[in-house]
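With one protein chain withheld, the remaining protein chains of the complex are depicted in position.
Each chain carries a letter (A, B and C) given by its place in the written order, and its residues are counted from 1.
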Amino acid sequence: MSEYADTVVRVRYAETDQMGMVYYGNYYIYAEVGRVEYMRQHGIDYRQMEIDDDCFIVVAESKCRYRRSARFDDPLRIRTRVTELRKRTVRFAFEIFHHETGELLANGETVHVVCDRNGRPKALPDKYRGFFDVAPASDGTSKE
Amino acid sequence: MSEYADTVVRVRYAETDQMGMVYYGNYYIYAEVGRVEYMRQHGIDYRQMEIDDDCFIVVAESKCRYRRSARFDDPLRIRTRVTELRKRTVRFAFEIFHHETGELLANGETVHVVCDRNGRPKALPDKYRGFFDVAPASDGTSKE
Amino acid sequence: MSEYADTVVRVRYAETDQMGMVYYGNYYIYAEVGRVEYMRQHGIDYRQMEIDDDCFIVVAESKCRYRRSARFDDPLRIRTRVTELRKRTVRFAFEIFHHETGELLANGETVHVVCDRNGRPKALPDKYRGFFDVAPASDGTSKE
Partner (left out) sequence: MSEYADTVVRVRYAETDQMGMVYYGNYYIYAEVGRVEYMRQHGIDYRQMEIDDDCFIVVAESKCRYRRSARFDDPLRIRTRVTELRKRTVRFAFEIFHHETGELLANGETVHVVCDRNGRPKALPDKYRGFFDVAPASDGTSKE
């Protein structure tokens, strides 16, 4: 089980804006795709976690640094880590690379609170705890 | 009570694509804004309709013709009509104009089935029926 | 060279709405992904077509029928055909299946006008013409 999970997506036309690059808010969609894939690769089916365990991973904070612009049809490699796991919170870091050139295009992190369907915080069920593999942050983004 | 409802929105940067105009799928978001506003102006709070009456207006068909491109920051006037009301279905027509020049930029329609939260079709509750004001279609779009 | 192109995507959380299914306008994003992939599988790099040939495939009409709802994390198979090719217009048909069950979830079509970057219609360059493989429509959606 790797400490990170990689997944590759292509930039869609819908995700660009009139500046000819990916709209800044859409990197957070890539980050979400990365988190779901991280969980899948670590044995967690997030869809079932919501249904079976009444367990929602609600976003409490998000941030991103944009380094180079992603463009239509670029293949992006989304690399996702868990950098902190507490009783009720999980912190994910993401890096988005151009899949062919390897350039880092953007990176950031998201902090999540485990909640029930009514938005009340709850502890992450023990059965999931072991699936997360906490990695030290790869750069300064999670230390602020 | 007018047979149509108008509402004005401004094109957001996020809604454009690298062609420098509104992404074609986003006109359907404007159509949704128009439908919700039509209902509000006719006395229906769609949010409460979902909660209080377990009544969802699920889309079964949609179509749109794009005539002139809408661009960032353009003010758009969305005009919405109900062109057909049956026991379990509602048909809306929408026209999107440039609010200042009056030019027709796009028009189309959506057909909806009234469903409960599990997606089972049901009759539109009588209490809502009177609020809809069926107008003849203003052009050929609903006759195809 | 097949008369259709298939590509598989997973439904993203961002694409769902509070009804718990894919927002109706987002099926048009899938249709766009399908068109780009159709072109790629038929030897056309759409990104380069815009840059090298000042050739944009602008949407003039779109429509979709929603048959069963797509849900978060569902794998979708998008099947795309060209059903008509004229001097300046191209008609694509798309079908969206649940990739595992094979159920048809939605289908529709889009009509496009070939334009230069200023939105003026132009003929599709001959060099691209041979790459399109016109297939008869698989159902009634393109005959209305």
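As a convention for this text, a contact is a pair of C-beta atoms (placed from the backbone, for glycine too) under 8 Å apart; a residue touches a chain by one contact, two chains touch by 3 or more.
This structure is a prediction, so every number in the text was calculated from the model and none was measured.
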{"item": "Given A:Val59, A:Leu85, A:Leu104 or A:Ala135, the one touching the chain that is not displayed", "value": "A:Val59"}
{"item": "Contact footprint on subunit B, counting only the chain that is left out", "value": "10, 12-14, 29, 32-33, 36, 45-47, 71-73"}
{"item": "Residues in subunit A touching the chain absent from view", "value": "19, 24-26, 28-29, 32, 56, 58-66, 69, 110, 119, 144"}
{"item": "Positions on subunit C where the hidden chain makes contact", "value": "13-14, 16-21, 23, 25, 71-72"}
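The working rule: only the chains that are shown with their structure count from here on.
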{"item": "Mean-CA-position distance for subunit C and subunit A (Å)", "value": "28"}
{"item": "Inter-chain centre distance, subunit B versus subunit C - centres from mean C-alpha coordinates, in Å", "value": "23"}
{"item": "Where subunit A and subunit B are represented by their mean Cα positions, the distance between them in whole Å", "value": "34"}
{"item": "Shared-contact residues (touching 2 or more other chains) in subunit B", "value": "19, 25"}
